[in-house]
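All protein chains but one are shown at their positions in the complex.
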Amino acid sequence: MSPNLPQINRLATGGRIDRSKPMSFTFNGKTYQGFEGDTLASAMLANGVGVVGRSFKYSRARGILGHGAEEPNALMQLHKGKETIPNPRATQVELFDGLTATSTNGWPSAEFDLMSLMGKIGGKMMPPGFYYKTFMAPQKMWMTYEKLIRKAAGFGKLSLEADPDTYDKINAHCDVMVVGAGPAGLAAALEAGRSGKRVIIVDEQNEFGGTLLASTQTVDGIDAATWAEQATSQLEGMANVLVMPRTTAFGYYDHNFVVALERRTDHIGPVAKTGTRQRLHRIRAHQVILATGAIERPLVFGNNDLPGIMLSNSVSTYINRYAVVPGQRCVIMTTNDSGYQTALDIQGAGRTVVAVVDSRQTPNGRLVEAAKAAGIQVMAGHGVIEAQGSKKVMGAIVAPLDEAGDKVIGAGKTLSCDLIAVAGGWSPVVHLSCHTGSRPVWKDDVAGFVPGPSIQNQHLAGAVTGEYLLSEALNAGIQAGATASGTTSAQIFDCGDESIGVSQALYLVPHTKPISRAPKQFVDFQNDVTAAGIELAAREGFQSIEHVKRYTAMGFGTDQGKTGNINGMAIVAKTMNKSIAETGTTIFRPAYTPVTFGAIGGRDVGELLDPARHTAMHPWHLANGAEFENVGQWKRPWYFPQAGETMQQTLNRECLAVRNSVGILDASTLGKIDIQGKDAREFLNRVYTNAWSKLAPGKCRYGLMLKEDGMIFDDGVTACLSDNHFLMTTTSGGAAAVLGWLELWHQTEWPEMEVYFTSVTDQWATCSFAGPNSRKVLEKLCTDVDLSAEAMKFMDWREGTVAGIKARIFRISFTGELSFEVNVPADQGHYMWKKLMEAGEEFGITPYGTESMHVLRAEKGFIIAGQDTDGSMTPYDCLMGWAVGKTKEFSFLGERSFSRPDTARTDRKQLVGLKPKDPTVVIPEGAQIVMDPNQPIPMDMMGHVTSSYWSECLGHGIAMGTVKGGSDRMGETVYCPLADGRVLAAQICSPVFYDPKGDHHND
Amino acid sequence: MKKYSGFSLFKHSLSHHENWQAAWRSPQPKKEYDVIIVGGGGHGLATAYYLAKVHGITNVAVLEKGYLGGGNTARNTTIVRSNYLWDEASKLYDHSLDLWKDLSQDLNYNVMFSQRGVLNLGHNLQDMRDIERRVNANRLNGIDGVVLNTAEVKEIVPIINDSQDIRYPVLGASWQATGGVARHDAVAWGFARGADSMGVDLIQQCEVTDIVTEEGAVVGVQTTQGFIGSKKVACVTAGNSGVMAAMVGLRLPIESRPLQALVSEPIKPIINTVVMSNAVHAYVSQSDKGDLVIGAGADAYNGYGQRGSFNVVEHTMSAICELFPMFSRVRMNRAWGGIVDTCPDACPIISKTSIKGLYFNCGWGTGGFKATPGSGNVFAHTLAHDEAHPLAAPFSIDRFSTGHLIDEHGAAGVAH
Amino acid sequence: MTNFDTSNMESPLHHRVAHTNAANAGVVMKEDKFRGQLNLRGNPQDVAFTSAVESVLGVALPMAPSSSARNGDTVVYWLCPNEWLLIVASGTQGQVEADLRTAMEGQHIAVTDISSGQTLVNLSGTGVAELMQKSTVYDCHESNFPVGKVVQTTFAKTGTTMCKLEDGSFDLVIRRSFSDYFFLWLQDASDEYGLSVS
Partner (left out) sequence: MHHIYCPYCEEMREEEEYSYTGEAHIERPKDPAAISDEAWANYIFFRSNPRGIHHEMWYHAAGCRRYFNATRDTQSYKVHETYKMGEMPSITAQTLAVANLSEKGGAS
């Protein structure tokens, strides 16, 4: 490490820094020192760092312009390795010991950048939108050009490693939310706090006070910064007020929903040692007070981007708040009184004010007089038309201007200086007020946009309204606080400030040369947008301000044009002979300042990304080596591999166990809806395709549910528990949608029907066991139900006791085998499963997962809604006309759609069985089906394979698929041309491959 | 129209760029046009361009209530691909992709069509089945596409989280190498400049407030710049189409919803292709400027506010951070919304209506940017011949009565 | 109730056994296992219905939105104008259901045993207020959520029915299948306060 360099620009006294706490940091490899209380920017300036980066397009040297959120130039690559953060502004980075930062661009370094040569030479050929005009031919070459362009673009770099930090989110609710803790915000919060309302006040800075922290004024006789400290501690002492520094309100959404980012540990180090690095606050406020202040504008003149040209107010802030004077000899260019304050501050710091160059012909007012009295040279009716220097300011060319500020009317002279402070007027921070769709309105007297009318419960106070007197800000704050809290207050602050002189609405300082030939006059520093570029855009027809923005990239940067936009709009307006009000502004959008992705994502990553739902038997599945499949949010056992098995071997073993003895499946995830009421039956008639009028208690029936468009959307078995009581099952993924659907129809169309629905999905654990030995297993555990084939038929259900537990036993089958489903309260599900495993041990009971279930059901030709159907299949398309009631009194949901011409076609795609010609082949699911594999592309596709498996019990591959007119094509051969070049032939057949007569499940 | 080229740039640099011609005129509307196109988005402008270029119909006005290309064209994540599922849709989008390939040269305007490839990730078994099905269908329709496994995905996007232990692991993807992105603004401007140069009047700040009919036939439109006559009026107004239809007492099978997108701060190149995931809901590519361009979801409610709810953005961000854990430290720069016009089957309407001379091209919803050239091309045919272009025929509004819907929810999803 | 046998039962959070990850953990979770829970539907305007329920439960059904009623071990939550959640002593739900059915014979009502489908969790501690703020979009401040209020809302990405108790703690009803997720969330979100499971 090199020794610390002296802080050449640091004042011996003053400022809100702690000189007893020195801190080392490195910038571009050099080590420097600053103090606690510094920002990285103030520390760099203290050390005389001039060039902090290179510009985007022309690679020009750039220095620090501002002191806060508005900063366009000082983008840093902060920290190293996986902790690195691209692009934070040095003006918003609090200094801590050991901080490392580098510039985000410039090669080999920001100081000596080779690209700038390119910028100088090629720059002339790079007007706005130049890339739209070239690199067109041949099209293929664009990818090559693009690579080069991409390499040159972008600022910071990202680490390839995962973010080591965690983020947090919290919901907050309050009566009054105050954004900004300058004088206006503090006063508002004090008033609201005193009313007892729940108040939240946030400020993006580390300390509350806003401009007060750098002010030389007094509030009710107290030094401004001290007043801010006192106000802050008063607020902190109120239990009903939440005080949040380092918190940026970055988005204002409808119905007074404000999102704010709190930086909890960024000021301490690169990673949070404990807890979370940042926390996002989701704030629902009854009333919102915006007290976000105003941002000073730079002026547009030749080479106005040179390091050493800074916002006037920022220079003052560095002096008063950080005890840093960023130059020795300063020229101040101003259009209003603010510049005089800076002149006084500079002089007060013992440095030279070369001149205050004021575009106004006859400036007056308190500050002007004070400056004159202090012996400061004032050049009224003049402007800095061009800055001189290459990597830093060496001089300012000053020339007399006409009264309108339109023309240079005399010879210029050069003032030698190393700092130019520019005061181009103020832009209220209207950003948040625009997020909810309100458009700002231009006010000539403010020479800026102020928030427009809003339908939100929104109040404004302070500089955001274009009111720039401190006393006004405080008083407006009190009034806004009172209005928002529903109280009144007569409190008046006295700051001894008088009215400010009228400022001149000047944006572009004229040059002796026309804009197109003058030295570059920058409007948007970050994106290298110049006045000439804007003028050119307008000339080329990009006359809407939105077009100008998009064509030139003005305001597109990470600063979102906080300093440049108004100047750009003014130039557009002038070019087109319009007023700024007519030209209008572009739209402000979230985020006010950039927000970490991780903080927006919050805790909802990793296993918290989405809930994983588990059944009661989940611990057993885990312990027994199950592989899982995601089905909706559920984790379902997919298969249960044993040591050394391939997946196919596992499936073969599992399937054969079911066919030959007994297998067991956790079917708890199926949706279950308990339906009670005397109209339950009629309700089923309406929502299902088939008839329910005759289903007797103790019986079950399969049903298909359609949307009104006639397409299948869910299916399942419903049991009649008693005459007025049914238990409906749904697909695992469809449960919530089906319940919502039933409620929809009941609550909106048929409220007169006496029926209630209750979800019982989680209440019941379901063990489904299938196979010729399944009855024997059950008989061991259940003695109070006659389970014989005669007494308990296929599609019957009984209540009984299984393993000592009161259970519902269903004789239903999705495998084609004799099969039972035992439903027990989920608390006992795991126990029941273990009992069944024990009871089945002698039969080699085999747990199986969803994959074997799919094979087994496919052998039987049973569909899986969502796999074999896709929202475009009717029951008839699935050859399930048998499940459609033809004589039902009520036209069930979806029925009417069957008779639409396209739905009624007989040659629609129908779901059929497919038997591969080569029995050893399993056609990949998703294969497309053609009749003639030798036809040229595009081929005439007949359908596709929806389900396909190896059937160990049949000894050949089986598949289901859709085929146009498939039901009339039984026996025909179809082909599946695959990506790997194979063409698989298959024969259309019935989808029921196994036990077509149903002997097995009827056993 | 003066030609753009590297040479012209050089030449103009010598005269300080003072002599560039306007990209388009700003004419006063005439009393009457052969065709009025309502909506100066990409689709409307492309329609005008092809009407003039292919069909020689140049007495055409494009009426735009705001600025050209300022609707969804200004707001989309610019993903271009054609790997849709059904024949009708994939053929239409592929027709468009074909036009994209030479569009910059055709328009003499670099639309920066960057064929960097598009991945559609699959996160569960059904996703993978759907991907297989779609890619097979694409292949047999002559559209390029392959199914990739996790390792192959990782090869294309090394920064992707390929862990199989995460909540929704990447199981694979479909990959369309000819897909990519284009510069959205340039597309609108290129078509505008091309159309203008052939005589089409582009009239901005001109809102159509009423469609005037006589005896069931269109005679013109009422606008904020007065009445403008035409016997053919084509509405290409995306999210605002329902409002247009209501002017003549029609309703459409469309609901307009906010769809959001966002960009990060610009960073050095880190991702060279387009990654889309319907399941976890995240779409990302990196623009030439360096910002990550990310598509968020649509809000469930109707909305014309061009802004949506924050929870949608939150949802997308957690998915993005899950797929790309290093993105967690990137910062969001700007988020915005568009108004998407979604049909029940996630497919567009390119159609005549029951009113003579009134046409609609809308319903592109969350995914019409990619179709811009194709849509304009087939719609121009429809307008010129008063009969649907064969590729457009299946997208008639009648399909909602006949039941011949083209359900692209799987492939179009909520996606782009 | 005394001889209610739970030996073959597992509550949804049974495997989250007692532990603590910090001294003086700021969040304490306690699962109130195996409480009987019944979903009740009926017409609140029908006196026959309301009086029948009151006769069985010994407490009147709460009628105001988001209110609750209590009678010893029996707690009734208002869920919507015609729906209530009855939380009763472990093991008594079968009897209560039967009694209700008898008392409401012939009426249009529904009673559904959901004791196994959800579990009752109590969250307390010095960090609980903030933890709740992280977890639910509902405003849990005492001014909005007084003791005895019952609110159905979201908890992280799942749902909950929650009630504020006298001691400032929260009773949450959590669905069984989401309970593992609930716990993972709780663990993560309570990190800064420390979590103790009792």
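For this structure, a couple of remarks:
By written order: A, B and C. Residues from 1 in each chain.
The criterion applied here is as follows: contacts are C-beta pairs under 8 Å (C-beta built on N, C-alpha and C of every residue); 3 or more make two chains touch, one makes a residue touch a chain.
Worth saying up front: this structure is predicted, and the values here are computed from it rather than measured.
Of the chains displayed, those contacted by the omitted chain across the entire assembly are A, B, C. Note that of A:G14, A:P245, A:G365 or A:G437, the residue touching the chain absent from this view is A:G437.
The omitted chain makes contact with just one of the residues A:R284, A:K699 or A:H956: A:R284. Contact with the undisplayed chain is limited, among C:F49, C:Y138, C:F170 or C:W185, to C:Y138.
Remark: the residues of chain B touching the chain excluded from display are 240, 242-243, 246, 251-256, 299-305, 309-311, 344, 400-403. Although one chain is hidden here, its contacts on chain C can still be listed: residues 65-66, 79-81, 83, 137-138, 151-154, 159.
Residue-level contact of chain A with the missing chain is found at 253-257, 284, 437, 455, 708-709, 740, 743-744, 747-749, 751, 891, 895-897, 899-901.
Here is the rule we go by: only the chains that are shown with their structure count from here on.
Separating the CA-averaged centres of chain A and chain B is a span of 22 Å.
If you average the CA atoms of chain A and of chain C, the two centres end up 34 Å from each other.
One simple way to say how far apart two chains are is to compare their mean CA positions; for chain B and chain C this gives 49 Å. The set of chain B residues that touch two or more partner chains is empty.
Among all residues of chain A, those that touch two or more other chains are 169, 282, 604, 607, 610, 612. Here chain C touches chain A in the complex through residues 6, 8-12, 15, 34, 39, 41, 108-118, 130, 133-134, 136-137, 139, 141, 143-144, 156-158, 175-181, 184-185, 188-189, 191-192, going by the rule given at the top. The part of chain B that touches chain A in the complex is made up of residues 4-6, 8-10, 12-13, 16-18, 20-26, 66-68, 70, 74, 87, 91, 101-102, 104-105, 108-116, 123-126, 129-137, 139-142, 146-147, 159, 166-168, 183, 185-186, 189-190, 204, 264-270, 280, 286, 288-290, 305-307, 309-310, 313-315, 317-322, 325-336, 344, 399, 401-405, 407, 409-410. Across the complex, chain C is touched by residues 168-173, 198, 274-276, 282, 284, 603-604, 607-608, 610-616, 618-619, 634, 669, 674, 676-678, 754, 756, 758-765, 803-805, 825-831 of chain A.
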